[in-house]
Structures are given as structure tokens and as C-alpha cells.
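Working notes, structure below.
Only one protein chain is missing from this complex, and each of the others stays in its spot.
When the chains are written out, they are named A, B and C in that same order, and each has its own residue count from 1.
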Amino acid sequence: MGVPLLEVHEVSRLFPVRGTRRWLHAVDGVSLSVMPGECVGLVGESGCGKSTLVRLIARLLDPTGGRIVFDGRDIGTVPAWRFARAAERAWIQMVFQDPVDSLNPRFTAFDTIADPLRRLGVAPERPRLRDRVWEAADLVGLSRELLGRFPHQLSGGQQQRVAIARAIAVRPRLLLLDEPTSALDVSVQVVILHLLADLQQKLGMTYLFVSHDLNLVRLLSNRVLVMYCGRIVEAGPAEAVFNRPDHPYTRALLSAVPVVDPGERRPRIRLAGEPRSPVEPPATVCRFYGRCPEGFERCEREMPALRPIDRDHQVACHLFESRPGTTLGE
Amino acid sequence: MLRMIGRRLAIATPGIIGVIVVTFLLNRALPGDPAAYFAGPAATRQAIEEIRVKLGLDRSLPEQFALFVRDLARGELGTSLTSGQPVLAELLARLPASLELTLCALLFAVAVALPLGILAAARPGSWIDHLTRVIVTAGNSLPIFFTGLLLVYVFYYLLGLAPPPLGRLDPFASAPRTVTGAYLIDSLLMGDPALFWASARQMILPTLTLGVAVLAPIARMTRAAMLGVLSSDFMRTARASGLSPATLLYVYALRNALLPVLTSLGGVFSFLLGVNVVVEKIFAWPGIGSYALEAVLASDYAPVQGYVLMMASLYVLLNLLIDVLYGVIDPRIRIET
Amino acid sequence: MRQLLRHGRYVLTENRLTLGAFALLLVFVGLALVGPWIAPYDPLATAAAHKLEPPSRAHWFGTDHVGRDILSRVIVATRLDLAIALSAVALSFVLGSVAGACAGFFGGWTERVVSRLVDTIMAFPLFVLAMGIIAAVGTSVVNIIYATAIINFPFYARLARAEVNVRREAGFVEAARLSGNSSARILAAHLFPNCLPPMTVQASLNMGWAILNSAGLSFIGLGVRPPTPEWGIMVADGSAFMVSGEWWIAFFPGLALMLAVFCFNLLGDAVRDLIDPRRRT
Partner (left out) sequence: MSETAPLLTVEDLSVEFRTRDGIVRAVDRVSFDVRWGETVGVVGESGSGKSVTALAIMGLLHPAGRVTDGRVIFRGVDLLAGGEGQRRRYRGRELSMIFQSPRTALNPIRPVGKQIEDVVRRHADLAGTRARDRALGLLAEVQIPDPGRSYQAYPFELSGGVCQRVMIAMAVACVPALLIADEPATGLDVTTQAAILDLLKQFAQERRMATLLISHDLAVIGERSDRIVVMHAGHVVEMARTAELFRAPRHPYTARLIASTPRPGATLGDLKPIPGGVPDLRGNLPPCRYRARCDRAIPACDEPPLPRVELTPGHTVACRVPL
């Protein structure tokens, strides 16, 4: 075990709720670490705070509390608006969900890819800049003739290649992937996934891959974090989490994933009701309590902490504290 | 509901404060020495100084503003130089004439533009759609003083159908006893249909002039709003449910389309209050617009100030009314506040 | 760019009305440029012997109550009317878009100051405010421009604020931040260019309104001073003669005014079609 590239300690982020004095707990005391060269998957349903969490790590948002340590330096203290000039800016880059939204409609592909190179001072002078843009385009398999085009003149797959080229042009060490394929058709999705896997090999990048689609996360990730209502409820090696999920939420989530072959279907675990509101949730109640098919009275009294149940495998559930070392009756 | 009105009032407050400050500053921005100006050309230096003290012009600007607000709170808007009468009394006496005209014009415009916009949107490409387009484009391009004059030329000079453009009643008729100040209503209250007809005849051309000018924006907004609603997802759902055409049009489409139309009525009303001046000038209408215009041309500033304040307060009130109506129709506003 | 040109040609050729408006615009611009040289008479020269003459061969548009040639006055007035509207729109466009864009992007006190200003202006019926301003600061061409610009300011400020606001959270803005752009640079180089198209549409739709407003001020006697040829005053001059049948004095300047506004409105619609084909109504 080496030194983690990224360590997040008890990070939280609150947002004021418009028209009230209340706070929305988007991310609530999350800790995680990412080793160099890993691909960590982050799964959770919409509104669980995973987008906020990656934006905190990308330093687009300031955390309300906690520390974000990148390569040994606490970067969470540098305000987001000033982070553009931080040394780590080029090292942490991101690919967004919707390429239409994340590409400036008035920038050509060339200008889009060149923007970080110019701004982050990697290749300011003209001929060198062109070389670097071409190099990035080649890496993502974007033909050079397309570089003069505007986003609306490109297909969805090509747009996402431009977005990836922009992110890797400055050779980041950590690449945050925020649902990079969910706006794409399935045929293009595979191409982009292959491309991302190749790039990680070639450039030795570390990935944090965020998705609501468990089938995708398992394709790319070594390790998986499951998020629910602002907190991480399960973390562990991808194989373990997908094949032997422990947290009741993970189990329900996995059982809901549609599978083509009816023979492979696990018995469906139905969840009752709606997720708990993230607006000032009680600090002493498990966030999943009320929907959880296994919930008992302790879940209403005490918020379970993320505890190891196995080597590298952690779960935030009282079921495992009361019966350490065992898994749910299968 | 009351909470919502309260909230809206709170939102309108900075605007009202702004109006008072701007009106005050406009008065202080008068070129030259106001005291000398008010005293008249023949005044001695001492007389000018006396007037300066009397008007409070020797004090600092914040003090002057405090005095101004105090007077305002007491309903004192100063006196007119030319008539020597209190401005507020004169404005109030003339307000009904302007309001009657403005509201009639608004009513006329809405009555014509709303059905036009709805029909145009319901049948895109039909003759009524094309007609609406022509009306909208032409109506937006018509200088209101030009249409007014053309109407006078055609209906008074050429055809002789309309009475001469000389105020609310011809000089030989006597005005109805003042109850509301609106001749149309007062004459009916008196039970005098002849008088009602006489004042209605005088109203027709100025109402048309104003109404035609605001027809276009209302029709345009109605049509655009209806088109937007008709192509929306929820209308598709409603049609997929096989609802009757009447339910679709009135319960589903129209109510949603009214929201943006209602918002645009605020702008329309603002426009009407402004161009009142022009129309009152053409038709010698004895409203507050012509009063203010005379005052401006005579460099009599107190009435102008009073007029601007009164117009702004009317407009703020109307916007409040629109907001309340909006809340009645739209639950998203009602519930979230 | 080529696509835009092709689209432009489409808009012009598919809609004859737009083509007509475009031609009319060229005529007005031509008159504004060379008007004083092609006017048949001196627009200020009075001729007591020829007063109140109806349109004839010598005076196509007739003469007014002091015998001035109306055609010449209408032609010469073009430059002044267009110049006032153009300067006012340009002024409010620049100030409004900068103020609005900053308000929408930075929020906080910048936004509070700008929205107070906008709210205050919008709390007045706009024509009334313009009257009040002119009455206070005096009638001159420059003051008309200022007054018209002030009452136009809220539209640009609001639009710019809204346009920046909807894009502030867009992915490409976040991406620009990741690329190392400072806030000021994001606003100037990434956001503002994207807000320009709707602002341009607003400006072209606004031109007609600005012309109407300044002419309206002149009509009620709060604008350009007689005897300067200006369409609004000329209509005002002729208004007294409408009831006695001398229609041409007010009619021709009014018609010129109407055509100019009409032309700008049609072109505004065309610009909107050109820039945003989806919002075609």
C-alpha cells in the first residue's frame, strides 16, 4: 500500500434552502481515499450528493467542513474562485455528463482543447500549442479535420471525445468522470468506455468514476463506493460489493438493475416510500431508516458509522455492528 | 393569501422608495437656481432669499429630502405656480378622466386581442393567424399620435361620424354630478342615457387610439403563450387521454397561457399610462396627462413631480394586483411563498 | 459562418416581407447619409406665398403652414431620428449588458445594486419617466438620447442578467473553471459571447420602440426644438390642421415614422429567426 493520491476527510457541504432558513445537507461527513492508478466507482441515485462530492473534489465548490488532501497537500482550504491559479489545478480535471452542456457552443473543438493549455500555462506559444492540441486529439481518436468544428457540428460521441481531450490535454493525475456516458447512445457508450480504459493505461491516470448505472461502474472500477442521501453507506472492492453486497441499500439497488437474461435475476428487494429529505435530516437516525427492509429500533436512535467488516470492505449499518463478522442471512 | 400580498408588498417597497428618491432628485436637478426661478424675473435678491428659505432650499440635501418625505406623508405635493391650487387636489380632480379612458382602452384591447391570439394559435396558418400577424406587426409600428390624428381626420373631418376632438363632452352639455368621476358611470347613476351616449361618443376615438396601440402586444403574447402551451408535454398527455376539445382548450391550455399574458399586462398598462399624455393632447382630454404637459411646458415643476409620483404609485398598485391574480392562478407561486 | 450566411439567405428569400424591410432599411440609411444633398428644397426656407399647399408636382408632399416643403423636411429629418434612436439603443445596450451580466454572474451586492436600479426605473411608467427626466434636465438632443437610453436600460440589464444566470451553472462554465480561467475571464470570454445573440435580437426589436419614444417626446414638445426638421415635431405641427382637412402636413412625416418603425420591427423578427430558428412564432 502506497500513499493515497486523494484523501477526503469528513467532508460536508450544506446549501441554503431558498425562502427558508434551513440547510440542505448535500454531502454529510464523507471520507474516502483514492490510490494512484486506481479507478474508484461512486454510485448512487439522483440527489444522493455524488455530483456535489465530485465538485468539491474538483474544487469547483467549497466544502462547508472537512479536509480534501491531494498528494499530501490540503487543497480544500484554497477557495474555489482562486483555485484556478493553484498548482494542483492542472492535476485534477473532470469530464462532464452532457457534452452538449459542457462544451462552449461558440468555441471550436480546437479552442476548447487549447483553453486549458493556454490558461494553465503548459504551452502558451503558438506552434507548441497546436502540437499539444493535436496530440490530445490523437489520444482520444478525434480526427484533426474535426478540430475546426463547433460542438453542434459534431456527433454526441465526437463531442464527448472533445470534452475528454480537453480534460487530458494538461495531463491531469486525477480525472473525475461524472456520468461520462449517460447522455450517449449505447453504441457510443461502449466506445467511450473503451477509450477511457485505454487512456488510463497510457497516461497512468487515476479515475473517480461517478454513475448511477451499476453495470457501467463495475466495468471500469477496482473499488466501489455506494452513496445514499449524502453519506457513503458501503465501500469495498468492486467484485465484493457487486457479488456480495452487504448494506441493505446496495442490495436493493443491485436487485433493481434490469438484466437481459431472466435466469440471472436476483430476487427483487422492494423499497417502501421515498428517500428521506436531505434538508436538515436528524443526525441520530440512519438515513436509510424507513425505507430499509431490515431496519430496527437502533437505526432510529443512532446513525451507523462506516466500519470495516472485512479487509478493504466497509459498511455503515448496525446489522454488522451487532453481529460482527457475519453477513446478512443469504 | 394575505401572506402572499404582504410578501409582494415587501418586494415592491424598494421600488416605491426608489420612485420617491428619483422624483426628489429630478426636482433638484432643475437647471438654474430654483429659488430665483420661483420668485420670478422681477424679484429682488432679498425676495429670492426669502423664497429659498421658504422652500427649504438653504438646507442640506438630506434635510431637504426629509422635508420632502414629510410633506409626502401628509399628502402635500406643493402648489401649482400657474393656477395657485394645491397639486394633489388638481390631480385627484383630473384623475378619473384619465383612468376612465385608460381602463376603457385596456378593456377594449383585451376583449379583441385575447380571442384573436387564442384563435391564431389554435389554427396556425389559417386566415385568422395571418390577420393576427398583420395586426401585431402593424400595431407595433404605429406611432400613437399618428393613429389618433388619422382617426380624427377620417371619422371627424371626412365622415363626420365622430364629435370634434375637444374633451369629454361637447361644450354645450353639462357634466354629470360627480360620484366616481367617470362620466360613463356617473351618467348612468343619474339615469341619464342621453348624457351617457354623449360622453360615450367622445370616448370612442381616444379609446380606439389607445386600444389599437396595445392590441398588438397583448395579441402577440397570447398567441405565443398559447402556441407554447399547445405544444407542451402536458397538452400531449391531455390529448392522449382523449379529453374533449373544450376541456383541452379552456381547462388545460388557456389557464396556463394566461400566466404570461397577465405578466405582460403590467407592461401594457405602463405604456398606456405613458401615452395618455399624447392622446389627451390630441383629443384635448382634461386628464392628468394634459395637466402635467401644460405644467412641463410652463416650467411649473410641482405638478410634474406630483404627476410622476402619482403615475408611479398607480403602476405599483397595478403590479401588486397582477401579482395577486397570478398567485390565484399559479399554485407554484401560492404554495412556495 | 457559411451556415449562417446560407440561413440568412433563406430568411431573406423565403420571406418577401423581410426582403422588403431590408430594402427599406437601405433607403432610410441612404436618406440619412445623403439626405441634405438630395432634398429638393431647403427644409428651413419658409415661403408665405406657398403655405398650406396640397401635394403637387412642385411639392410632392405639399407645404406646411409657413410654406416649407414637407418632402425636403421628411428627408432631412431621417438622419436625426435614426441617430437619436441608434445612439440611445447603443448606450443602453452597452451599459445594460455590462451591468446585467455582472449582476447575473457575481450575484451578491452587485446584483442587489443593479436590480434596485432596474426596479426603480421599472416602477415608473417609462414614457412618464422620460418626460420627467427631460422636464428636469431640459430639452436638447443629447438629453433625449439619455432619457431614451435610461428607459431602455432595464430591458438589457434584465435580459443580460437572465441569460448569464441560466448559463452560470452550465457545464462549459465549470469546465472553463477547471481549465484555469479566472472569474472575470469566464464572464468575458465564455459567458458573454453566448449571451450576445439574444441581446442582439432585443436591440433590433428595440430600435423601433426607441424611434417611437423619441418622436413621441418631440410630439408633445419635450424633444427636438422647432424648426429643426424631425418627424415627431412635424406631426405635431400638422395636428392642428387635421380637423380642417390639411392632412398632408402630419400625414407624410407620420408615414415616414411608421415605415421606419415597421422596417425595424420586421428586421428585428428576421434577426430573431436568423439567430434562434427554434423560437420562431
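Keep in mind that, in the parts below, contacts are C-beta pairs under 8 Å (C-beta built on N, C-alpha and C of every residue); 3 or more make two chains touch, one makes a residue touch a chain.
Note that this is a predicted model, so its numbers are computed, not measured.
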| item | value |
| --- | --- |
| Per the touch definition above, residue among B:54, B:70, B:130 or B:239 touching the missing chain | B:239 |
| Absent-chain contact - pick from A:128, A:144, A:202 or A:270 | A:270 |
| Contact residue for the chain not shown (choose from A:52, A:112, A:160 or A:189) | A:189 |
| Listed residues A:24, A:40, A:216 or A:299, member touching the removed chain | A:216 |
| Missing-partner contacts on chain B, residue numbers | 124, 231-234, 236-245, 247, 251-252, 255-256, 259, 329-332, 335 |
| Hidden partner interface residues of chain A, rising order | 45-46, 155, 157, 185-191, 193-194, 197, 212-216, 218-220, 242, 252-253, 255-262, 264-265, 268, 270-271, 273-274 |
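The definition used in the following text is that only the chains that are shown with their structure count from here on.
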| item | value |
| --- | --- |
| Innermost chain by mean C-alpha position | C |
| Per Cα centroids, the chain farthest from chain B | A |
| Inter-chain centre distance, chain B versus chain C - centres from mean C-alpha coordinates, in Å | 23 |
| Length of the line joining the C-alpha centres of chain A and chain B, rounded to whole Å | 56 |
| Distance from chain C to chain A - Cα centre to Cα centre, in angstrom | 51 |
| For the chain C and chain B complex, residues of the former touching the latter | 116-117, 119-120, 122-133, 135-138, 208, 212, 215-216, 219-222, 232, 235-236, 238-239, 242-245, 247, 250-251, 254-255, 257-258, 261-262, 265-266, 269, 281 |
| Chain A residues touching chain C - in the complex, by the definition given at the top | 55, 58, 60, 80-81, 83-85, 89-90, 92-94, 96-98, 101-107, 115-116, 119-121, 163, 166-167 |
| Complex interface listing, chain B residues touching chain C | 12, 14-16, 18-19, 21-23, 26-27, 29-31, 137-138, 140-146, 149-150, 152-153, 156-157, 164-165, 223-224, 227, 269-275, 277-278, 281-282, 292-293, 296-297, 301, 304-305, 307-308, 311-312, 315-316 |
